[in-house]
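Heads up, one of the protein chains got dropped from this complex, but the rest are sitting where they should.
Labels for the chains are A and B, by order of writing; each one numbers its residues from 1.
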Amino acid sequence: MLDNHQAAQIYARVRSRRPLIHQITNFVVMNCTANITLCAGALPVMAHALEEVEEMVAAAGALVLNIGTLWPGQVEAMLAAGRRANQLGIPVVLDPVGAGATRLRTESARQLLNEVSISIVRGNLAEVATLAGIKAEISGVESIGGSGNVSEVAAQLARLYNCTVAVTGAIDCVTDGSRYASIANGHPLMATVTGTGCMSTSVVASCAAVEKDAVHAAAAALAAYGLAGQIAAEKAQGPGTFQALLFDALAGLSQESLLAGMRIEEEQA
Amino acid sequence: MLDNHQAAQIYARVRSRRPLIHQITNFVVMNCTANITLCAGALPVMAHALEEVEEMVAAAGALVLNIGTLWPGQVEAMLAAGRRANQLGIPVVLDPVGAGATRLRTESARQLLNEVSISIVRGNLAEVATLAGIKAEISGVESIGGSGNVSEVAAQLARLYNCTVAVTGAIDCVTDGSRYASIANGHPLMATVTGTGCMSTSVVASCAAVEKDAVHAAAAALAAYGLAGQIAAEKAQGPGTFQALLFDALAGLSQESLLAGMRIEEEQA
Partner (left out) sequence: MLDNHQAAQIYARVRSRRPLIHQITNFVVMNCTANITLCAGALPVMAHALEEVEEMVAAAGALVLNIGTLWPGQVEAMLAAGRRANQLGIPVVLDPVGAGATRLRTESARQLLNEVSISIVRGNLAEVATLAGIKAEISGVESIGGSGNVSEVAAQLARLYNCTVAVTGAIDCVTDGSRYASIANGHPLMATVTGTGCMSTSVVASCAAVEKDAVHAAAAALAAYGLAGQIAAEKAQGPGTFQALLFDALAGLSQESLLAGMRIEEEQA
């Protein structure tokens, strides 16, 4: 598994290359995911019209597909952008928000996984378990429990679609079905703000744009993002100030604090 | 009318039960209403696709319909979700943003009131007056005056549609047409941030999910929310910091501060 030096290098590459991250995403978090992408050092662009997504993604370093406020026309645009990204070798990161909560969400996420080659799925335990075919409990878009060991569930989805899966939670888990990383960064305040999961997906995509090894990209991204959460929590007085400080903290992360603070560990399957 | 002890108990139930609040709402405030719902202790989910709203609302404790950036397809989804909520006995809270400003808004709000059994309407004076059939002055979505006594106007709408009406302003008024509460919490800074009205609607719905008496639910919600506004205003330096601190304050409200700070009074008709 990657050490902190390699992880910090991935992060440094985002900042020096400033990849464009095309995001077809939900309307709840759009402002936050655009801002967190900027804070990570990349350039966000939100575009969902079928008439432009193939052209837009062609200029991007990575594509985010987030189904948080999906509708059929948006899924159609996601499929078009995803296929074009596949043709061009641009990594696609899927955030299956609320998979398991409604048939539309579960089936749309499955369709995206079946018709687009997804590089990384970033979700919570219930979403990932649902897509792996394991019973899970979800309330709206919040995972409120899932059966089974997190890395087992993640690995099952990873093998099913030949992709990397990143499950965020108290401890994040990243696996491609054979290699496993656990990331012990983060803070409970992150669960009190809407969109912190979606924001982590944007950071993962930013790293995937500059690092071919998807497990390394996702692990580095989640460690840096979680570390920013820890730093933000030191000064926050609640969810509102935490949200503002999270942007500050990610933008302000130095290579030194990354090297000292990231807690990525190899896990045995 | 409810005393502070009862009101604080309603609020405590939101935090212990964490009801899911399904919101079909406007794109301006989605992030803020999701976050304020979390701060109140409930779980927000935003979903507007006709293909999923009936399934999503079935898992919810309350449904918010907010027409702030409406379009005909969204109103159709609101009607479908609202009817399903009615079948299942799930309370529906309507925020008729901008009723009176355009025919589309006025007629859509009326259609929702006619075809869905609405538990609570939460609006400003101009919106409520318009729906009650009283001439009012509205500039875009901002009430800039309304004729008549606030509680009279609210009661007229409440009787017309057999619902509870909550009019927010300097003093909030809640009535079902026979009982009246006035809430003297809140702060002028709340009028300087967009979506503070919409956010109050989400808090009202969070309380309605755990309290069958709609007048009690709305009064408790507006008192707690207004109190949070007062606390946030103490440290705010303007509208931007106020918005962040409002989330902090609502999330941080203790039962003690609720008991001491809520100003709900019974009003004589």
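Observations, loosely collected:
Quick note on the criterion: contacts are C-beta pairs under 8 Å (C-beta built on N, C-alpha and C of every residue); 3 or more make two chains touch, one makes a residue touch a chain.
Source: prediction; values computed, not measured.
Across A:Ala7, A:Leu38, A:Ile183 or A:Leu227, the single residue that touches the chain missing here is A:Leu38.
When you scan B:Val29, B:Ala42 or B:Ala217 for touch with the missing chain, the hit is B:Val29.
From the options B:Leu63, B:Leu94 or B:Val141, the residue with contact to the chain not on display is B:Val141. Annotation for subunit A: contacts to the undisplayed chain at residues 18, 20, 22, 27, 30-31, 34-35, 38-39, 43-49, 51-52, 55-56, 59-60, 243-249, 251-252.
Listed by residue number, the positions of subunit B touching the unshown chain are 26-29, 31-32, 68-72, 98, 101-105, 139-142, 192-195, 236-241, 243-244.
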